[in-house]
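The complex is shown incomplete by one protein chain, all other protein chains being positioned as in the whole.
Read from first to last, the chains carry the letters A, B and C; within each, the first residue is number 1.
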Amino acid sequence: MTAALPVLILLTSLIPAGVTFFLAQDSHGLRNSLNLGGAVLKLGLIVWMLFAVAGGATYEATLPLAPGLVMLLRVDALALLFISLSATLWFLTTIYAIAYFGAKPELSRFFGFFSLCVAATTGLALSGSLISFFIFFELLTLSTWPLVAHKQDKPSLSAARVYLAYALPGSAALLWAIIWLESATGPVLFTDPPDLSALDPYALRAIFALFIIGVGVKAALVPLHGWLPAAMAAPAPVSALLHAVAVVKAGAFGVVRIIYDVFGAANVIALGVGVPLAALASVTIIWGSLRALQQDEIKKRLAYSTVSQVSYIVLGAALASPLAMIGGLVHLIHQGLMKITLFFCAGIYDERAGVKKITGLNGMGQRLPWTSVCFSLGAMGMIGLPPLAGFVSKFYLGLGGLEAGAPWVLGVLAASTLLNATYFLPLLYRLWFLPAAPDATGNERAPALVIPAVVTAAAAVGVGLLAASPISPLGWATLIVTREYGP
Amino acid sequence: MSLTVFALTGAALVGLGVYGLLALPHLLRRIMCFNLIGSGLFLFFGAAGARGAAVDAIPQALIITGIVVALSASALAVGLVVALARRTGHAALPDEDRAP
Amino acid sequence: MSLALDLALCALILGVALATVAGGGVFRAVIFFITYGLFLAIGWARLGAFDVALAEAAIGAGLTGVLLLAAHARLRRMQAGDAPPPAGLNLPAALAGAGMALALGWAWFALPVPATPDIASALPRSGVGNPVTAVLLNFRAWDTLLESIVLLAALLGVWILARDGDWNAPLGPRYHALSGGVLVNFGRFLPPIGLCFGVYLVWAGADYIGGAFQGGTVLAAVGLVALMANVVRPPRVSYALLRAAVVIGPAVFLLAGLLAAGFGAGFLTLPPALAKSVILVIEAALTISIAVTLALLVIGPPDDAGRSS
Partner (left out) sequence: MSALVVVLTLPLVTALTVLLLPARARVPVVLASSALIVLAAGALALAVWHGGPVTLAVGGWAPPLGIALRADGLAAALIMMSALVMGAVALAAQFELTPDRVGARMGFGFWPLMLLLWAALNAVYLSRDLFNLYVGVELLSLAAVALVALSGSAQALAAALRYMIFALAGSLLYLAGVVLAYGAHGTLDIGLLAVRVPAHTDALALGLMTAGLLAKTALFPFHVWLPPAHAGAPAPASALLSALVPKASFLILIRLWFEAMPDLASGAALLVLAALGAIAVIWGGVLALVQKRLKLIVAYSTVAQLGYLFFIFPLAGGDGSAQPWAAGAWTGAMFQALSHGLAKAAMFLTAGIYIAAIGSDRLGDLRGLARTLPMTGFAFALAAITLMGLPPSGGFTAKYLLMTSAFAAGQWPWALVLAGGGVLAAAYLYRPIAALFAQRAQTAARPIPRAWQAVPLVLAALSILLGLLSAIPFDLLQIGRPAPAQEGL
């Protein structure tokens, strides 16, 4: 069982993916039950595993491909954190997507790649070695490409092209880094940090830089972020799951793995690469916010906001101090919940009211109250209003900055908060205080769209309110940092 | 001594064939040059096989095989040249010097 | 004396070869090429390699020559028959040729004289007395089997060069012979004589000189003369007997090899007691296929246009 469980969890999305591809377009029932069933089963297995891991069980499955090329699936606390997030959000997004697409064409292709993409994220979370991490990282690239291109119109195809143009050189850099490192140290397992003494510091810095380029594309670090706003041409569920969770989080998760499980926090500090990375993350935070200000399309604004927010996680990891790390890890969850709420809502505005631009939000508070409440909660959380989720993250990041001897982080956080407020508050103002345009229409009679948004919004509030509880994301992140990476 | 004469003749034939193959555009001539190279090599080989105390039969057998293989290749090449000329009116490859 | 003879012969060979490369017209080059093959055959005889001499004369000079002549005739009809060689010396080509010749020339003097495989002691178990035939049909029978397949591949390659509309036409262009002319009479008298000579070459090849390839070539020549004299009509690609004739040589060869494997002796392993008869059967079958294949290679793919013009 200890070997079977990680494989089973992977199969809960791989099998629906494989079967869905071969389903006819109009076999809605079978397709929906497959995907929802897989999602529910996965959630169940993860809950079971959470209890088992808390009771001290370990899970590991290996598949040797060739000498040095070993697929290793292993469950650790960090993996659980990421996998719980993605499994929960996958389930909700599936409900949302089924309602969103209705009877649009090419659904089997969409859900096939959608499940494949979730399988890749799951595998990524469970990867216990660098090479399995790379394999799933690439699988993620490949399975998201058709999703971005899904509409097959000009903007989608060009977005998909841009996506690949960023992702593939990125993966070449990542592969280069992995092989450079492993040729000196042998295969790298996350349980067992490699002995880096075989490489001189300059080579190590170069390897670190290549790693950051490799995963930084997915984490949308400036200047590697260009694909993300372009990818907003994709359908709303894609933007919601992929760009709030799967892809960018995979990048951020990769940064965490590389700093803590490949190099080790101490080495990152000793090599002096943490501070430049933190600086890059800070630049991304500010730059993303500034660009968000200039967008008048809701999804574009959210996309730049993502660019900015994901770098909080990178910032936390790069500072390499325990509190900063807690802040970064918890933001992985918090940002995921808040941003998916916002994207769900953006999709609802578009789908139910035909609103794509910010100006169209005027007065929508009355017409789509549930949606607008959720949107407002997500936005306020992003700004970091206490006691919402975003506040917890920023609080820990600030403390971590002080702990790491980098007080300038406070300045970055302050500036970012100000900017967040500047680009989100006008939206809320329009929603609630401006009169609707005379020809504005729209309703919320689509519970399958609204309920997922309500659930995630509630969760985003809940994780902030209950942050002190040991089973909250904050509690879990603290556990990870103290148990696995503690001094 | 005679063997050396034949072997060097073989070497010279190979050289002549290589020259013709590279310099002549008409494809029938090129096919003849292939055969010059082949037969030059065989002559060299035959001379080499005759150096020992007894004449070695293996090179002779290989040469006979080689001659048949060369004929097969020539036949296909000639067929291709004729077929190409029937469609294009030229017995040379398109982007090289044209034979009328 | 003999050295002087060899020197003169080699000078002739080289001279004719040079004329082939540098000579004026393509037609003349072909004639020079045939002459070259005949001189070369004499060279092989001087080297004591009579089997090779026979093969070179029959295949290298004779059959390749006829092939080239026939092609040239067809090209001339399409106004693609001739091209003057480019004026002046092509320097890169000359350097490549000279380099190749010098390298081989150097190799001749650097080449050690190795111990060669011991054929003499294996010959009695081979079933034949001619060591060359022993190598071809027993020691290295796999080479020879593949070689017969190479001929077949070339024939298939030539056939598929037909135009789609011509596919069901008789093979080759039509040959015009004046009734009562030399060729027709030749075509009547030659076949019986050539047939005897060809069969003799195959039979003698087992112990003296000759063999399936040489004999088959003579038979092919006979067939060609008969075709050109309109004594026999060219068949069509789909003609079953024709296909059978082309296939029978490699088929019998393969079958013998597989039967040997089936009886536990190993693929293509001929028991010494049976070797001679098996080899003769294989040679007989090969001769048929070689003769037919060579003749068909010369006459080319089905061509209806040549017939109506």
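We adopt the following convention: a contact is a pair of C-beta atoms (placed from the backbone, for glycine too) under 8 Å apart; a residue touches a chain by one contact, two chains touch by 3 or more.
A quick note: this is a predicted structure, and the numbers were derived from the prediction, not measured.
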**Q.** Shown chains touched by the chain that is not drawn here
**A.** A, B, C
Q.
Tell me which of C:153, C:196, C:232 or C:273 is the one touching the absent chain.
A. C:153
**Q.** Contact residue for the chain not shown (choose from C:141, C:171 or C:190)
**A.** C:141
(Q) Give me the subunit B residues in contact with the hidden chain, please. (A) 14, 21, 27, 30, 34, 37-38, 41, 44-45, 48-49, 56, 58-59, 62, 65-66, 69, 72-73, 76-77, 80-81, 83-84, 87-88, 93-94
**Q.** Footprint left on subunit C by the chain that the document does not show
**A.** 103-104, 106-107, 110-112, 114-119, 122, 138-143, 146-147, 149-150, 152-154, 156-157, 159-164, 167-168, 237, 240, 243-244, 246-247, 250-251, 254, 257-258, 261, 265-270
Q) Can you list where subunit A touches the absent chain? A) 21, 63-69, 106, 109, 131, 134-135, 138-139, 141-142, 146, 149, 152-154, 157, 160-161, 164, 168-169, 171-173, 175-176, 179-180, 182-184
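In this text, only the chains that are shown with their structure count from here on.
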Q. Where the CA atoms of subunit A average out and where those of subunit B average out, how many Å apart are those spots?
A. 68
Q) Distance-wise, how many Å sit between the C-alpha centres of subunit B and subunit C, to the nearest whole number? A) 13
Q.
Residues touching two or more other chains, restricted to subunit A: which are they?
A. none
Q | Residue list for subunit C, restricted to those that touch at least two other chains | A | none
**Q.** subunit C contact footprint on subunit B (complex, rising order)
**A.** 1-26, 28-29, 31-33, 35-36, 39, 42-44, 46-52, 54-58, 60-65, 67-76, 78-83, 85-86, 89-92, 97, 99-100
Q) Contact residues on subunit C for subunit B in the complex? A) 2-3, 6-7, 10, 13-14, 17-18, 20-21, 26, 29-30, 33, 36-37, 40, 43-44, 46-49, 51-52, 55-56, 59-60, 63-64, 67-68, 71-72, 74-75, 78-83, 85-86, 90, 92-94, 96-102, 104-105, 108, 111, 113, 116-117, 119-120, 131-132, 134-136, 139-140, 143-144, 147, 150-151, 153-155, 157-158, 161, 163, 211, 213, 294, 297-298, 300-301, 305
